[in-house]
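Every protein chain but one is kept in place in this view of the complex.
So, subunit A:
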């Protein structure tokens, strides 16, 4: 909003503009004493100006409720908004259950585990599942896949996409007989077309790319998930200055959270494991250290339990810690077969 259009007196407007304050936004961070000094007016008058201006801009932005801080939202409004959000399914119902319905948009979710546990599989599965159309309870979005390790296999993505397409066809045959019978089935190739793939070869490239994502998502508003496989790879080598690493990672975490919040996309960060020495013994922990452990909103650890794969919620502000079995099949991530058997037996 421009100063000229604000509800101030003409002389005040003149003083503001001659001091260089052409837009009201410029006034938001100015202290009254500073303004008084610059405009050569009394502090009381400066306070009056700032008050009028902030009232005006507030009524312009949010008319529903007056908040104490500009741009804030009350918890109630946020709750209403959150209840309408659709989550991204993992294709395993047990896994979805402990996540409260799937991977949440607007949040950063970190998934870590030992090699071969299925991190990349889960990443590809999410990149496909995000494209399930609204009619089928999905998001109808697109995916960004950032590959730092070179482990993204396009043949595998095709397999998972085919299986997903088959599942959707079956769903429509079962639940809406004759309704959309002649509906065009989404081709597996269409799934692949909607995955934007970036290959990253060094940590500087990784930082540059994450800075660029803001612009990319502005241009591609239908992107609903960003998958980084893995965040760790380039940060585990070539680093002498560990303080620099902590700073870079901290900054990157904030940028990812900002993306998640600003565009309502789900950010999924895959992480490797490392051994950690504590209480006189070594045990497995996610890589990148203690500071990084604060970076993600949700933290899920994938681990082996006997012959079964399990997902465990290590950290979440809203979910209870819980674990669930899952399996990796030819079709992608699915429920654990032993679990199904158990249900059938009951």
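Keep this in mind: contacts are C-beta pairs under 8 Å (C-beta built on N, C-alpha and C of every residue); 3 or more make two chains touch, one makes a residue touch a chain; residues count from 1.
Note that in this section contacts and distances are computed from a predicted model.
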| item | value |
| --- | --- |
| Undisplayed chain, where the name is taken from the UniProt record, one of "RecA family profile 1 domain-containing protein", "Pre-rRNA-processing protein", "Centromere protein L" or "Protein SDA1" | "RecA family profile 1 domain-containing protein" |
| Contact with the hidden chain (one of A:17, A:169, A:208 or A:254) | A:254 |
| Among A:72, A:154 or A:208, residue touching the chain not depicted | A:72 |
| Chain not shown: contacting residue from A:97, A:291 or A:305 | A:291 |
| Touch residues of subunit A, complete complex, unshown partner | 28-29, 31-33, 36-37, 40, 47, 50-51, 54, 65, 67-76, 78-79, 82, 106-108, 243-244, 246-248, 250-251, 253-255, 257-258, 260-261, 277-278, 290-291, 293-295, 297, 299, 314-315, 317-318, 321 |
